[in-house]
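Of the protein chains in this complex, one is absent; all others appear in place.
Chain nomenclature is as follows: A and B, assigned in order of appearance, with residue numbering initiated at 1 for each chain independently.
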Amino acid sequence: MAELLRTHPLEAWTSAFERLPDTVRITVEPFVATVDVRLGAVGPEVRTHLGVDLPTAPNTWVPADAGRAVWLGPDEWLLSSTTETPEELEARVRAAVLPLGGSATDVSAQRIGLRLTGARVRDVLAKGCSIDLHPRVFGRGSSAQTSLGQAGVVLLALSDAGDDHVVLVRSSFAGYLADWLLDAALEFTTTPDR
Amino acid sequence: MSTPFRTPAGGRIDRATTLQFTFDGLGFTGHPGDTLASALLAAGRHQVATSIKLGRPRGIAAAWAEDPGGLVQVEEPFPEPMLLASTVELFDGLVAHGLPGQGRLADVPDSARYDAVHHHVDVLVVGAGPAGLTAALTAARAGARVALVDEQSEAGGSLLSGTDRIDGVPALEWVSNAVAELARHPEVLHLQRTTAFGVYDDGFALALERRTDHLGAAAPKEVSRQRVWRLRARSIVTATGAHERPVVFADNDRPGTMLAGAARTFLHRYGVLPGREAVVFTTNDSAYDAALDLHRAGVRVQAVVEARPEAPPHRREECERAGIRVLPGAVVTGTQGVERVTHALVAPFSDGQVGTSSAVACDVLLVSGGWNPAVHLFSQARGRLRYDEGLGAFVPGEEVDGLSVAGSAAGVLDLAGCLADGQRVARETLSALAIDPAADDRLPSAPEPVAPTAPLVLWRVPDTSGAEGATQFVDLQRDATVADIARAVGAGLRSIEHVKRYTTIGTAHDQGKTSGVLTSGITAELLGVPVRDTGTTTFRPPYTPVAFAALAGRDRGSLFDPERVTALHQWHVAAGAVFEDVGQWKRPRYYPEPGEDMEAAVLRECAAARTGVGILDGSTLGKIDVQGPDAAVLLDRLYTNLISSLKVGSVRYGVMCGVDGMVIDDGTVLRLAEDRFLVLTTTGGAAKILDWMEEWVQTEWPDLRVHCTSVTEQWVTFPVVGPRSRDVVGALFPDVNVSNEAFPFMTWRDTSLEGVPVRLARISFSGELAFEVYVSPWYAVAVWQRLLEAGRPYGITPYGTETMHVLRAEKGYPIIGQDTDGTVTPHDLGMAWAVSKKKPDFVGKRSFARQANQDPRRKQLVGLLPVDRQTVLPEGSQIVEFLADGELPPPPVPMLGHVTSSYRSAELARPFALALVKGGRERIGDTVHVPVNGTLVPVEVTGSVLVDPEGARRDG
Partner (left out) sequence: MQLIPCPWCGPREEAEFHYGGQAHVPYPDDPAALSDEEWAHYVFFRDNTKGRFAERWNHNAGCRRWFNAVRDTTTYRFESVYRLDHPKPVTP
């Protein structure tokens, strides 16, 4: 038998994304192993056990080896890894945090990621996100769990210029959010500056 | 049509371009920069409509949103009712007609786009007149993030209507420099054609930007026509200007009667003369500018009727030099004419007494009764107003956190004062935000006003016509008069809010912009109380009307409500599924084959699951990963039954109740490890139950070492259901011993497919032998197809939610939220077996002991079988008590309960239903009646389990 095929919920949107201009570029992030980490108190021992730091400042994310560690709450993080399978990541992190009273749950398929780059991305996000995305406020390393349109999202800033973001959204909302983003970007596809 | 009233030069219009438009079926021309009102006036047309109740002719009475007269309906390019001719920017191809107070909505969907944008600033400045521009410049120069919004097509505010000079140059040159400077500041958002229509909590303001309205049919389709700006400002400066107030006199609604300041606007901004012969009626200094400007433009000013005993000396001298007659101590008592003013009736006026009037010929009557600061946004922000005796107007009366008022909106009515006030307020605002003003922030200079004199506060001229105020119009849009206010006061009303509702004054399209303060003044006069005691009615958003389409924005069509789909959605679509909305989820309801309706498809799908094998996409089930040493403790406290005794590898059904003992959700629990469970909730309960668990853990039991994480979309769930399901699952997962002995009911096993982890669970929501297959959604399509391939020899049949419902209902499995309604206990459902008697406590337990929950007459879940074996009882039908003689008792007919689920059963070869019936279990075997379409259908009450009550099928 052939290996099992993986399918992405936004496969049908790929060509629509490709037609977008450079000012609003949307690309689907590759599948990545991700765990939801819960841990009461975070001290230096976390790095010893886990090999990476978990950010303690609310609404921030940090690179973690070949992945990211995103603050979700005072005792909750999303930790991703591009080098492990979901099962490997869950097993490793769970083993690491269990002695500290923590837990880890594989949520790799729970959300999908979209990378949004370009000079107009902030304008597109501003159509449905109520938090201040000005780069002075929401620069690289910032993150937020909030609403984009009517979908709950985790928003990550990847640059200090406000032109590079990752949006994580629950997989079942991916189609809605993709449609919403394409619709929000429509005015930038054929018209120059307002 | 010619434009005889267009001046030969001047104005902010593009005379090189001519626009064609149609009004009331007649062709007209105008220019870019015109409004519909200015273009009609250029053609000499004042009358726009007739009034709503009395059918009196009404015309253009003001130059912007305060106009109570010029209501129009636009027909082309797209029908839009209730617009003001004064605010409709002219475009080529405009088709409109006058409206008698009511318009017509389009009967086709609006194809224009509307959207919303969030924007955050330090300072929001509303109004780009002298005060607003100065404030915005001061804030921008300090490096603050600034938004400047203004409702006109260009910046300048009152400067557009006059001939002022600032910094020694024409004011509009200063405006254009200011706008250019603002554009150079990267943190400034400057929006024209944008009305801040509401101020809400915490510096939140909504503004409507009309982005393409002025382009007519040439508007680009991909750009939103209108945009709602959701502005969040640390501080707001409103520099919204002032509205000129009319004076009320008899027949003051006759077309040709216009606010004096509006006439200046039409002259200077649009290059239009409002008439040839003017009478100016004023109570204050400002109308002299209108008289003198119109005189210079060639209008014959017949008289300035000055209500004060003395005209201001320097104004009188200017008029004398121009040959304009000034009549001090005089008022206009009425007008003559039919559809247009032909004469103003002028009479001496002293000490409130009106003398004999004489007619002065004119084709336009300009009125000024003073100025009302536009305090709407300040008032919306819960700012208290103060009555200013000198101005005869309400002004901001106190400080409001985060909102300041500058310029004429604060009662400063001269240009130099407005410029200074704008800068002062901006600096105070910056200081409160700890932003230093820029060193180069300079105050623009303007001439100080020459010897201003105090205005006379005059709300209305005593009625000498004998009509007792019946033609003295206060609110032209509502046809409400002084007589109506007198009637309200005579009926005993004292509160201005009551007078408003009794007379309807201020409830029309303009929300009382010209009539509100007049009503306060006239009511106070009639009651003999000070105006400050009368006060004003409450100002509420929106400041000007906002179309619902704009408020809806992009949340329409497919974006109205998110559609959640499973990983298999594309497969379902390709398979021809008919979908059902389950919350936000799109779920396949059934998969019709060619020629099948729902009933046929569902009978076929049910038969497959009961006799062969069916497969369902159950991925929408809520899933929660519960981890930690105290995971079992938490679940014991939240479920009615005992979970901690569950063995690793096993599954248990459980019910959750609220503290009131009513069922809130049900589902199965898989014990994955000593310290780890997978909790399955209903589709609708997924988010609610996770929140429920978090609430208890965070707020009541923070000592429990347990964490709950949603994994609803981490796993797809495919129940493979039916007597042949073992064959299918066994074939695809040969390493799993699927025998009943090795893999018993209510257990789970982990396996894999091509290295991909798969979990199998023997859970049945149909009563049949069944295996639920869990796998990552990444592999959902592949695994689903493998299952279909493996099932092909057995005729595997995909089935939808309708079949799922029939199968579960035949077994008496309730759907929480369909067969329950928040008043149903586990005992009512016949699930006493799922309520632990061993546990000392769990959420809901104490409520079971309440007397009301012990009542044997409580509604209980039972089955119903229509005796005719034909009728499918409509869900929601009432079940009624019947008299022994076969007659329906007299009303009120005693109700026994209602039908909660009802289907046609292939297995039973007849329709059946589930119902909540008072004392239902006692009634098993009885016949009760259900009214259906006017006939009483006899139904037999049965137990809730109608198929395989002994449970023999679940093991195959």
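We take it that a contact is a pair of C-beta atoms (placed from the backbone, for glycine too) under 8 Å apart; a residue touches a chain by one contact, two chains touch by 3 or more.
Just so it is clear, the model here is predicted, and its values are computed rather than measured.
Only one of the listed residues, B:700, B:789, B:868 or B:881, touches the absent chain: B:700.
Considering the full assembly, A:145 is the residue among A:7, A:27, A:85 or A:145 that touches the omitted chain.
Across the entire complex, the residue among A:59, A:85 or A:189 in touch with the chain not shown is A:59. When the omitted chain is restored, the residue from B:110, B:167, B:660 or B:955 that touches it is B:660.
Contact with the chain not shown here comes from a single listed residue; of B:14, B:222 or B:841, that residue is B:841. On the side of subunit A, touch with the chain left out of the figure occurs at residues 58-59, 72-74, 76, 130-131, 144-147, 152.
Touch with the hidden chain on the side of subunit B covers residues 200-202, 204, 230, 659-660, 691, 694-695, 698-700, 702, 840-841, 845-847, 849-851.
We take it that only the chains that are shown with their structure count from here on.
Distance from the subunit A centre to the subunit B centre is 31 Å, each centre being the mean of its Cα atoms. Chain contact summary for the complex, subunit A toward subunit B: residues 1-9, 11-12, 31, 36, 38, 75, 86-87, 101-111, 123, 126-132, 134, 137, 149-151, 170-173, 175-176, 179-180, 183-184, 186-187, 189-191, 194.
Residues 113, 115-120, 145, 211, 220, 222-224, 230, 232, 554-555, 558-559, 561-567, 569-570, 585, 620, 625, 627-628, 705, 707, 709-715, 753-757, 776-783, 786 of subunit B are the ones that touch subunit A when the two sit in their complex.
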